[in-house]
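Okay, so here's the structure we're looking at.
Missing here: one protein chain of the complex. Every other protein chain is in place.
A and B are the chain letters, set down in written order, and residue numbers restart from 1 in every chain.
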Amino acid sequence: MTTLEAHDLTLGYRDAAVLRDLHLAVRPGRVLALAGPNGAGKTTLLRALARLLRPRQGAVLLDGRDVWQLSERDIARRLGLVPQNEATEWPLTVEQVVALGRAAHRGWFRPYAAADHAAVDAALEQTGLGPLRARLLGELSGGERQRVLIARALAQEPATILLDEPTAHLDLRYQGAVLGLARRLAHTCGLAVVLSLHDLNLAALYADQVALIADGGLLAEGSPDEVFTAGHLQRAYGVPVAVGRHPVYGTPLVMPAAERESNHV
Amino acid sequence: MSRSPLFVVLLIGIALMMVAAACAPAAAPAAPISAPATATPVPPKPTVTTEPTKPAAPAAGYPLTLKDELGREVKIATRPGRIVSLAPSITEVLFAVGAGPQVVGLTKYCNYPPAAAQGREIVGGFSAKSLSVEKIISLKPDLVFAAGATHKPVSEALEAAGVTVFNFDPKDFAGVYANILAAGALTGNPAQAEKVVAGMKARIEKVTTAAASIPQDQRVKVFYEVWDEPLMTAGPATFIGQMIELAGGVNVFADVKEQYPTVSGEAVIARAPAVIVGPNSHGEGLTAEKIAARPGWKDLAALKAGRIVIVDGDIISRSGPRLADALEAVARGLYPERFK
Partner (left out) sequence: MRRVRLLAGLAALLAAGLIVSLGVGAVPIPLGQVIAALWGRLTAAPPATAQDAIIVWDLRLPRALLAAALGAGLASAGAAYQAVFRNPLADPFVIGASGGAALGATLAIVTGLPLVMPAAFAGAVLAVIAVYLLAQSGGRPSAINLLLAGAALSTLLSSAVTLLMFLSDRNLHEVFAWLMGGLAGRSWPHLRTTAPLMLAGVAGLWALARPLDALTGGEESAQSLGLNLARARFAIVAAATLATAAAVAAGGIIGFVGLIVPHAGRRLVGGSHAGLIPISALAGGLLVLLADDLARTVVAPVELPVGMLMALIGAPFFLWLLKRG
């Protein structure tokens, strides 16, 4: 059963098409990683899936219905978006930010009820933010802020959650924490999780499915083993790669295989 | 944005507004008030009936050198045949001393004598920016009379072009007399000037003597309203302020330092004037109904007694020969039984 689907999707900005005729299906209970070179369209695809970008052709379907036929609130009840970076100068507390996720259900004017407070608490707990709930967003570290945004999306109690480069500005400590959380949300809570990653090894380690986006389309789709082959990656990135095995988990480990010194960029 | 009809509408709207402003109700332009933005604190005590402190005009004859109000020494070689006046008060002075035929240029506000503008060129309005230096120079004037500091940019430009400029900027009656005599000397009409000054002094003395006999406790409290929005009054240093005192009245705002300050309605109510005086340029706003409609004003003594006096705004504010008329009008307005 798919929750989110892209059909014949052609996406672009102004005159240039970034992606063409793309098909993608997102299933619950699994982590799908969007991988590929920068500029290939991972974020573009994610924004289209989140109903932030209108497709030039094709459609994005949520539970079988075109997302552009649904209202913002309908979408928000079923789909949560965790953006890459958000302005943090505004003095809202963690709890206040996470509580915004409840507007999808409670509406923008009705006072929050017990169910809402419970959902907020649950989201905070899942992301380990309980002790930080009264802190201001601006006082937190990058990793903590990312978790707040995840908690906010969780407070929406969505069936699907999209994360745009969730590890982009995090150091080693938090990369594992955030991605581990994403995996747990899929496997334990049954959410459909889609995340875009530029780090191929993290994708291999944490994703159940990988969609390799390059050259304006979907180059390969499948398990990390199926997608992360030297052939696929060389086509995608245009440089020779070597693929090994992760020493602990056995998942593909991608390393550049080009010359170690070069004359030009 | 060129696709937006809204922009076209905006442009048309602005064009319409410019037309509206240019065709704004063409009532007779009121005598311009000196801008309160440049409120120069002037010592509040007017000297009035004393003799002019300046030296009396020298005997007729050219060449002569006189010091003007700004302290500049101005040399006149021969009798000027082409004079330009940059202020309505100066125009009145010139015509009063008989120098009318010598005047070739004046401002658009110079409406007295009524026929003054006939056959003469208009050189601009009252403020410096509205006067055309080119126009003035094109008239080839022998002598230009300016109104002091407000006309500085114009005077400087004229002098740089070789035109002689003399400034009139009197602060009190003594200054006005001195100016009239100076005008007589400069234009070659000293005898007529002396007559004008003598006539003024006689009429003013008549009023002040009568006023002096009014006992202190019977002196009426006066509120002079220049304008209502904002509520502006005249301080004691202005001519109207001086005239109120001279006519035996008491300006309720005799304690302010500015010339035309904006005051609060509360203060007027608290000071309880018995008479409200205002210029005819503000006449429409100075009706009993309009004043009564102001919050808190309807119980004013002046309103209850119906004592609202409108005076000719031109004669009140122009520092010229008609000040005597003005003083008589004010006295009549304040004490209708004493001054007929």
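Descriptive notes on the structure:
Rule of thumb we're sticking to: contacts are C-beta pairs under 8 Å (C-beta built on N, C-alpha and C of every residue); 3 or more make two chains touch, one makes a residue touch a chain.
Predicted model, so just to flag it, every value in this text is computed and none were measured.
For the options B:127, B:164 or B:192, the residue in contact with the chain missing from this view is B:127. Note that of A:156, A:175 or A:209, the residue touching the chain absent from this view is A:156. From the set A:122, A:136, A:189 or A:230, the residue in touch with the chain omitted from the display is A:136, counting the whole complex. Annotation: of A:4, A:34, A:60 or A:81, A:81 touches the absent chain (contact as defined above).
Although one chain is not shown, part of subunit A still touches it, namely residues 47, 50-52, 71-73, 75-77, 79-81, 83, 86-87, 89-93, 96-97, 100-101, 103-104, 108-109, 136, 152, 156. Along subunit B, the points of touch with the absent chain fall at residues 1, 3-4, 6-7, 10, 14, 17-18, 20-22, 24-25, 29-30, 32-33, 35-37, 125-127, 130, 227-232, 253, 255-256, 258, 261-267, 269-270, 272, 294-296, 299.
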